[in-house]
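Just below is one structure, and these are the notes that go with it.
All protein chains but one are shown at their positions in the complex.
Letters A, B and C mark the chains in the order given here, with residues in each chain numbered from 1 onward.
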Amino acid sequence: MVLTHRTIEGIDIVALAGRLVMADAPQIRQSLLTTVEQGNGKLILDLAQVSFMDSSGLSVLVSAFKAARAKGGDVALLHLNSTVRSLIELTRLQQVFPIFDDEATALARLR
Amino acid sequence: MVLTHRTIEGIDIVALAGRLVMADAPQIRQSLLTTVEQGNGKLILDLAQVSFMDSSGLSVLVSAFKAARAKGGDVALLHLNSTVRSLIELTRLQQVFPIFDDEATALARLR
Amino acid sequence: MVITRTLGLDIESRPECVELLSRALCGVCQLVLSAAEIAKLNLAIVEAVNNAIEHAYHGESGHWVRLEIDLAPDRLDLRVRDRGQPMPPDRLDAVTAFVPPDPDDLNTWSLRGRGLAIIKACMDTVEYEARDGVNTLAMSRVLTTGKSA
Partner (left out) sequence: MVITRTLGLDIESRPECVELLSRALCGVCQLVLSAAEIAKLNLAIVEAVNNAIEHAYHGESGHWVRLEIDLAPDRLDLRVRDRGQPMPPDRLDAVTAFVPPDPDDLNTWSLRGRGLAIIKACMDTVEYEARDGVNTLAMSRVLTTGKSA
């Protein structure tokens, strides 16, 4: 799992690539929580390159979401591919996660 | 493994499709030997749709070849895909099997 | 010839090894399922294997985890086995449908507890048995049209 981080106008944008699964969850969770803690709690997660995700990966997203909200911020999910989208819909989290198909709209939402 | 048979001007053309491996070899060998026996010993084997072949499959080709030659005929191999070609080249049988890329040329050779 | 073919796959109880099982499963399932169907099956198996590692063995590596695949013309039977601590009886039956969390109440955003429900949603049948020190989560999937063995 590869994680790429950049910041635009105080909003953290993290792109994840590879498998977001049990083996990688602890490390990615820690990394995202650190990002939320050190930043403004406004986080965009670009999941375009996530090839597979299990419920441990989902748990990482929820962790980041809770941490951001607790700080008065929010998490937006960007570029869900069909694998990730299926899992999020199956678990009915699409009803609560802010989900976007383009970065500009996601940025506008978090601004 | 699926086997399709037709005859043009006394030349048998058999197209094989699927895996030509140990599990299927006895049945395909028998079928080809019957074709050679009942026909003129002139056989074109179209291997375009053979997805995988092992040395048992190679043995089937050699059997057919020997039977046809013993009857004064010949076997021509048609449409080798990369998997089949690799195996035939690895075992150096490309030096002795008549191999063709189009049916007309193969027919001309056996006529 | 209508005969079931069985493949057994085993790994050590280590999160990094789950990917190997998953890849092997996908390779086998390509014989009979579409990509979308494989994705669902794969997800169920990854969850089941994760559970064996995390719960049956409490995350301890070095233990035996096995996946068995029975491939028949009309159905696929999958079993995940471990020799760890069994799941409490009725735990599987207690699984309920997913309820979306309340966006305004962070306490409803649970970090876990989705694995078994995902498995149930992705498979046609799911059963659990602990016997003679071996725990088995048995899952099945009916094969209908499309790709066939």
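The criterion applied here is as follows: contacts are C-beta pairs under 8 Å (C-beta built on N, C-alpha and C of every residue); 3 or more make two chains touch, one makes a residue touch a chain.
Small disclaimer: the values here were computed from a predicted structure and weren't measured.
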item: Among shown chains, those touching the left-out chain; value: B, C
item: Hidden partner interface residues of subunit B, rising order; value: 19, 21-23, 52, 54-56, 58-59, 62-63, 65-66, 69-70, 83, 86-87, 90-93, 95-96
item: Absent-chain interface as seen on subunit C, which is shown; value: 3, 5-12, 14, 16-17, 19-21, 23-28, 30-31, 69, 71
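Convention: only the chains that are shown with their structure count from here on.
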item: Most heavily contacting chain pair (counted by C-beta pairs in contact); value: A-C
item: Rounded Å distance between subunit B and subunit C, as computed from the means of their C-alpha atoms; value: 43
item: Distance from the mean Cα position of subunit C to that of subunit A, given in whole angstrom; value: 25
item: Residue list for subunit B, restricted to those that touch at least two other chains; value: none
item: Shared interface positions of subunit C, touching two or more other chains; value: none
